[in-house]
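Omission of a single protein chain aside, the complex is shown with its protein chains in their original locations.
Moving on, here comes chain A:
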Amino acid sequence: MVLVLAIGDLHIPHRAPDLPPKFKSMLVPGKIQHIICTGNLCIKEVHDYFKTLCPDLHITRGEYDEDSRYPENKTLTIGQFKLGICHGHQVIPWGDLDSLAMVQRQLDVDILVTGHTHQFKAYKHEGGVVINPGSATGAYSSFTYDVNPSFVLMDIDGLRVVVYVYELIDGEVKVDKIDFKKTATAPSAH
């Protein structure tokens, strides 16, 4: 029962002053084992804040990130799943599922977490999952109108991952749940 927080596109301070207080009160240190961040934090303070929530922090670079040392993409293995992170502005067209799937195959991962569009999405695609946690602060996006703040919490348990998405709609936090099961894998082709 490993909890992984997928969050990103906060754009603090350029597009938003801070995380919504309701989210802040939910994100408590010590409960989450890993944090996956798609990028565009943008400043060091947010990085430090995430570090206090959980020391195992994986970030990829978004185009507005102040710290240019973050990698363009990253992979890690948690339990039985291989996860990949990529911000998404490099994948053209932005938000296009096929292109993202290509990245997934390239990185050879089961779950790909990307961002940039500020819109929550979760697809099942050819044996893998593509998740976009949206923007945690509801930051302005040229891509999406009416952005609701959202983030994703994944519960990885053996061969099964349950994806909880938390969205702040009209001041209330709404939770949704999606189940994915990994088929018993043959070793990958590469």
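The definition used in the following text is that contacts are C-beta pairs under 8 Å (C-beta built on N, C-alpha and C of every residue); 3 or more make two chains touch, one makes a residue touch a chain; residues count from 1.
Note that contacts and distances are computed from a predicted model.
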| item | value |
| --- | --- |
| Undisplayed chain, where the name is taken from the UniProt record, one of "4-hydroxy-3-methoxy-5-polyprenylbenzoate decarboxylase", "Vacuolar protein sorting-associated protein 35", "TRUB2 synthase" or "glutathione transferase" | "Vacuolar protein sorting-associated protein 35" |
| Given A:I12, A:C37, A:I111 or A:V129, the one touching the chain that is not displayed | A:I12 |
| Touching residues on chain A - with respect to the absent chain | 11-18, 43-45, 63-64, 68, 89-90, 92-94, 98, 102, 105-106, 139-140, 142-143, 145 |
